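A single protein chain has been omitted from the complex, and every remaining protein chain is retained in its original position.
== chain A ==
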Amino acid sequence: MGRLKTIARRTFLIGSAAVAGGVAFGIYAYRKPVENPLLADLPPGAATLNPYVLIDAEGVTLITPRADVGQGAVSIQTYLLAEELDVDPATIRTDFGPASGAYYNGKVAAEGMPLAAWDDGLVARTGRGAGDVIAKFLGLHLTGGSTTVPDSYDKLRAAGASARETLKEAAAQRLGVDRTALRTEDGAVIAPDGTRITYADLATEAATLDPVEAALRDPADWRWLGKPMRRTDIVAKSTGTFRYGGDLVFDGMLHATVVTNPVMGAGLTSMDTGAALAMRGVAAVLPVTDGFAVLADNTWRAMKAARAVVPVWGTATTHAATTDEMWQAHADAMTEANRDSRFADDGDVDAAPGTPLAADYRAPFLHHAPLEPANATVTYTAERTDIWTATQIPTFIRDAVAGITGQDADQVHLHNLASGGSFGHRLEDIWVRQTAEIAMQRPGTPIRMTWSREQDMAHGFLRPMALARGRGTVDAGQVRSFDLSIAAHSVGESQLGRQGLPAAGPDVAIVAAAWDAPYALPDRRVTGYRVPAGVGVSSWRSVGASHNGFFHESLMDELIHAAGADPVEERLRLIHHAPTRQVLETVADMASWDGPLGDGRGRGVAVTFAFGVPCAQVIEVSQTDAGLRLDRLWLAAEVGRVLDPVNIESQLSGGALFGLGHAIGAEITFADHRPEQSNFHDYDSLRLWQVPQVEVRALGTTGEIRGAGEPGLPAAAPALANAIFAATGTRLREMPFAKTMVFA
C-alpha cells in the first residue's frame, strides 16, 4: 500500500489525467475497510464500533469529521448518524475526531476533473468513481466543494445503522434472544419485555463482535431528515456560550500574536525589540518565518507590544507591484502558450454567422475574511504536539506541523474546532505553522496565537482576479454563437503548492461554471488561460464559478439583448439540461418576470450550474435619489433531496448575499507589492440596510444529494448587473460595481 499511496500522491492531478490515474489502483484494495482511528487513542472503559461511534460510561459520542465553518456541518452529520442510531440529536455529544485518512472525502476529488455534473455518460461516471478511489488512497480528510452532505449521506447513515444493529446483537447474545426481537430507542436497546439496556452498557460487548451490516431505513420512516431541523449548535450560538478557538483557556497558557512582512514572503532582516519587551505583560518577542511573534499574558498586550517592535523587513518580491501590472499580466497570458484548457469547443466560433458582439469583463482579487480572525493553540513537547484550531484540512496540518517539529505524524494530535466563518479560508494553514514555530521555542507552554484583523487582511490567499474576453454573434433574433476566454491564476497550483504537492494537468477551476454551463449552441467555445503564478490564490466560496458565473451570464445577457430576445425565453431555448430549465422557469414565475415595473426599475436574471446544482436568480432594483437600491431577490435551485429545508434556505440565501456584497463593494488591490486594504472599513460587504427581500425555493424533485453552501453564489452578481442594465441602460462589466455605480 505504501508504494501505491506514493504513486497516488505523486500523480494527484487536478485535471483529466486523474481519471486515467484513478482506474489503475484496482478495486480490491479500495474495498478494504478503513482502519478505525479511534482505536489508537481509546480512553479506558470506552469502546468504538466504527470510525463514527465512540461509547463510554457517559454515553455515545458521534464523530462528525467534516469541518463546521458555519454551514451547519456538525448538525447535519449528527442527524444523519442519529437517524439510524436512534439517539437524540439535541443532547448527543459530538467530536470532530482525529486527523485521519479514514475520514477521506470521496466526492471532492471529482470536483477537480473536467466532468460536467449534468453528464451521466460512462466516462463521467468512471471518472467520479476514480475520484472516490483516489481520495481513499490519499486519505483525503478534507472539507470543501459543497461535498459534506453528498459524501456523508450514505456513509454516516450506514455507520449509524451498523452500530445500532451491532449493539442489538450484543444485547441479543446477553439476553439469549434473537436480534430481530429487539428494537432501539433514544440510546438504548429495548427487549420484548420492555427492559432497557443503554448503549453505554452494551458498548464493550458490542465492540468484540464483527460489525453487523444493516439495510438503511426507508426515507418514509425518517424521524428527522427531510423536515425542518433545529441546528444542534443554535442555542449555544444564541447565548454566547459557543466556544471558538480564541475562547480556549489552558493552564500556563501564553497569548501570542504574529506580524509578518507586509510583502508576503519577503522576510525579516532584523528587529529592535527593546521597547516591546519593556511593556507590561510581555514575555518574549520571537522570530517566526517571515516575521516575529510577541508573547504576553493577554492578547491585547501582545498586539500592542507588536506595534512597538521596530522591524527591518526584507525586500525580496515574488509578484508584480500593482494591480494595473497584474491586469496587464492577465491580458498578456491570453496566448496559445498559456492555454490551459478548452473543454467546450463546438462548431466553429470564428465562422459563425450573425452580427458580432465583443466585451471584456473583470473580477478582482477577494479575501475570504471570515469574522473570526485566524488563530491556533499549540503545545509542543519532545514527545507530542497538540494543536487546537479550526480547519478543513486536518491531515495536511498534522503533516505540516510534524514537518516543522521533526516528529512523526502520529506524535502530532490535531483537535479540530468549529470556525467563525471560512468561505475557504480554513483550507489554508499558515497561522498554524507559525504557532507551531512559536510553541517549539517554548516547550510545554500552550501558545494561543491570534492574528490581528490587520495581519489577517493583509496576508490572505485570495480569490483570483480574473479577466474574460467574450465574443458572440446574434442572428434573426437569436443568440447564434458564444466564445468566452478566461485568464486567471491556478488555485490548484497555488494551493497544492503550499502543501508541497505538485499539480499537473489543466485547472478546471479557471473555467468552472463556464465550460459546463448547460447551454447548447451550434458554435460554442470556452477557453482557459493560466496566468503564471504570482499572488497566492485560494479556494473562495464557489471558487472559479464565483467569477465565471458573472462572466458567462453577463455575456449571455448582452447577446440576448443584442438579439432583441427575452432574457428568460432565450435562455430556456438554449439550455439543454431539464433541471436547469426548471429552476429558471420557477424563478421567473416567483418573480412574475413578465409583470409590469415602474420607471427607473429593472429586473435581471441569471442561471448557473455549479457543484451539480442549477441555480437561477432574479433581482429587482430601483433608482432612487440616494443611488441604486436592491429591492427583491428570488432564487430557485435544484439541490435534489432536501434534508433540512431551514439550512438549505440559509445556505442558498447566504451564498447569494455573500456574492452580492462582494460584487458591489469589495476588492483587494495591490500597491508597492502589498494589499492596500487593512480592515472592514476598506473591505466591506453587505450590511442589513442593503439587503433585499429574499425568497428561496429548493425544488427537491430529483433524487440527487447535493450541497448548498456554494451553489447560491455564482448567479447573484450577474443577476444584479443584468438588473442594473435593465433599470439604467448601463452595462457593468467590472466588479466591484460600486466603482462605477452609486448604491443607496
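Basically, a residue touches a chain if its C-beta (ideal position, glycine included) is under 8 Å from a C-beta of that chain, and two chains touch if they have at least 3 such contacts; residues count from 1.
One rule holds in what follows: contacts and distances are computed from a predicted model.
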In UniProt, the chain not displayed here, chosen among "Sugar ABC transporter substrate-binding protein", "Isoquinoline 1-oxidoreductase, alpha subunit", "ATP-dependent Lhr-like helicase" or "Phenylacetate-coenzyme A ligase", goes by "Isoquinoline 1-oxidoreductase, alpha subunit"
Based on the whole complex, identify which of A:His255, A:Arg581 or A:Arg706 touches the chain you can't see. A:His255
Selected from A:Tyr79, A:Tyr380 or A:Phe423 as touching the chain missing from the view: A:Phe423
Of the residues A:Leu225, A:Leu657 or A:Ala698, which one touches the chain left out of the display? A:Leu657
Specify the residue from the set A:Arg125, A:Arg243, A:His576 or A:Lys739 that touches the hidden chain. A:Arg243
Sole contact to the chain not displayed, among A:Leu371, A:Ala520 or A:Val742: A:Leu371
Quick one: say which of A:Pro51, A:Gly70 or A:Gly640 touches the chain that got left out. A:Gly70
Residue by residue, what part of chain A touches the chain that was omitted? 69-72, 230-231, 233-244, 246-247, 249, 255, 280, 297-301, 369-373, 418-423, 450, 452-453, 646-647, 650-651, 653-654, 657-658, 661, 679-681, 684-689, 691, 693-694
